[in-house]
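Notes follow once the structure below has been shown.
The other protein chains are all here in position, but one chain of the complex has been omitted.
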Amino acid sequence: MEPVALLSDWQFVVSNWRFLLLGTVVTILLTLSSLSLGFLLGFPAGAIEVYGDGWLKSAVNTVGVILRGTPIVVLIVLFFFALPIPRLGTVPVIDMQMNAFIAATLALGLRSAAYQGQVFRGSIQSIASGQMEAARSIGMTKLQAVRHVIFPQAVRRSLPGFQNEFTIVLKDTSVAFAIGLAELLTRAERLYLQPGRDTAVIEVIIVISAIYFILTFTTNRALDRLQQRYAIPGGNE
Amino acid sequence: MTEAAETRGSAVGRVGGRKRQVFLAVGGLFWTWLLARWAYHNTLLDGLLTAVGLPDVLRSDLGVSQREPWLPADWFAGVAANLATDAGGVSVLVVDPLVWLFELAALAAESEPALAAGAFLTVYLTVLSMFFGLFIAVPAAVTRIYGGPISSRISLAYTELIRGTPLLAQLFFFYFGLPLAGFISGFRVMEVSGMPRAAAVVAIVAFTINSSAYQAEYIRAALQSVDPGQLTAARSVGLSRLQGIRHVVLPQGLRYAIPGWTNEFVYLLKYSSLAAFITVPELFRRARNIGSDTFQFTDIYLIVGLLYLALVITTAMLMNRLERRVTIPGVGMPAGRD
Partner (left out) sequence: MSLLRIENVDKSYGDEDVLHDVSFAMETQDVEVIVGPSGSGKSTLLRCVNRLTEIDSGAIYLNDEEIHSLDENELRRRVGMVFQDFSLFAHLTARGNITLGLREVLELPKEEAVAKADDYLDRVGLADQGDSYPAELSGGQQQRVGIARALAMDPDLLLFDEPTSALDPELIGDVLRVMNDLAEEGMTMLCVTHEMGFARSAASTVTFLDEGRIVERGPPEQLFENPEHDRTNAFLGELSGLH
């Protein structure tokens, strides 16, 4: 490979910065929507696995095993093809197909809920049972106790697990490539599939990998800060 | 605190009671089918049987598309078609799901030989990559903890870069970016029958590197949980630093790494599905191809999802068993040491 060609490949990537930036926006949007869905469903799921009983607990457990035991690519294509998601068209500017975005959010979000549920379950179980009893002993209902005593402590203890989950979801948004969602990796492919640009494959992939890395790295550092900030003074957790 | 951040919860967890019985029964059936299929089309076994005078017992000569289903696919399809045309006044609410179930069974029976071949590659990729990954992971973890300022940083950079980028991007990098496939095809070894195609080798390279970074993190955390006094004690009996690590720290630390390691195994089993996007005909790729041929995407993805679940759950149960086997009372459970 001649140096001139190499330079022009890098220039090609740079000249398409806007195209990749929009892909980054889609990647971030998908990460945020999936994590939010995962959090909203994950905490109740974890709480049910600890405090629930009977069929509800068993159902949550079974759904969790299914979601955690299936590859994410299978979940994404299955949700994309099987669910009757209406064709909502495409979001302008970022060129994002809404039905693909919804399918990917559901797949990544529900699976994340299954994992976050495990994290929360562990956190709740690590909180001394005395905390629940103390809350009940001043007359709080079980729900009040979970909301005011267990939840705030469990969320803090879950932060490391949540941080981990963030990295995994962010990286796995790339699997939405399978349903053609215009996120970072899909856009990378579109770039080097342009006629005569097959020499730029490695440059394009290095650049998008760097973007993923910067996103995971900076967010992890930010979450580290958050963790220190909201740590309970004197507590070791 | 950071140690918890390196791990991901296990997919399945411990299964008990009646659920366990059901899993064992279904899992047993599933593996009987898989192993029978694998053996039935295995070149080596066939050669062996031919050599002892049984030439036509196994059929390793058949290409994947020529293999006959073991279940009556046509019969299932016939029942579905009959039900659909002649409901006989029964409510659609009952008939429609029944028709669908028989169609699903027909598709499953039809695709079974191809899916079994795909599952073989899935397991093959996973086992080899985990195995090779271990040989990078152990030195990487040891360097990270005991190495000098430069070597430990290199090890850190390696694991962080790999773990900070998506696996799919890594697969693309090795397959489309580096001319690795062409390079591999150039070797004479690749012409020997039974060797995987070049794309599969690229997948193994990528998975090995990827899993080595995750395995290294588990092993690092495990080594750090070994009492530092152990290495001091090793030095005090005259062992060199490397000998101390090799004979005292590693044998203890690797035991602590087993739960994380088995977790990573199950994780890779699932993520090996991404090799489909670099043309490796593993389980997911097979399903995708069947989908393109039949347009029954939902059905085939449902079937392949169930197969993955069976693979993952049985593997996880096996791993749990392995974990219990290798634990020595008082060792291998960091929490129980104080």
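Per-chain residue numbering starts at 1, and chain names A and B are given in the order in which the chains are listed.
Keep in mind that, in the parts below, a residue touches a chain if its C-beta (ideal position, glycine included) is under 8 Å from a C-beta of that chain, and two chains touch if they have at least 3 such contacts.
It should be emphasised that the depicted structure is a prediction, and the values quoted were computed from it without experimental measurement.
Colleague: Going by the touch rule at the top, give the shown chains the omitted chain contacts.
Modeller: Answer for the hidden chain's contacts among shown chains: A.
Colleague: In the full complex, which of A:Gln11, A:Thr62, A:Ser137 or A:Thr218 touches the chain missing from this view?
Modeller: A:Ser137
Colleague: Looking at the full complex, which residue from A:Ala82, A:Met98, A:Val149 or A:Ile206 touches the chain that isn't shown here?
Modeller: A:Val149
Colleague: With the missing chain put back, which residues of chain A would touch it? List them for me.
Modeller: On the chain A side, contact with the omitted chain comes from 127-128, 130-131, 133-141, 144, 148-149, 152-153, 156, 232-237.
The rule is short, and it goes like this: only the chains that are shown with their structure count from here on.
Colleague: Distance between chain A and chain B based on Cα centroids, please, to the nearest Å.
Modeller: 23
Colleague: Write out the stretch or stretches of chain A touching chain B in their complex.
Modeller: Those in contact with chain B are residues 65-66, 68-75, 77-78, 81-82, 115, 118-119, 122, 160-161, 163-165, 167-168, 171-175, 177-178, 185, 188-189, 192, 201-202, 205-206, 208-209, 212-213, 216-217, 227.
Colleague: Inside the complex, what are the residues of chain B that reach chain A?
Modeller: On the chain B side, the touching residues are 1-2, 4-13, 160-161, 163-170, 172-173, 176-178, 270-271, 273-274, 276-277, 284, 288, 297-298, 301-302, 304-305, 308-309, 312-313, 316.
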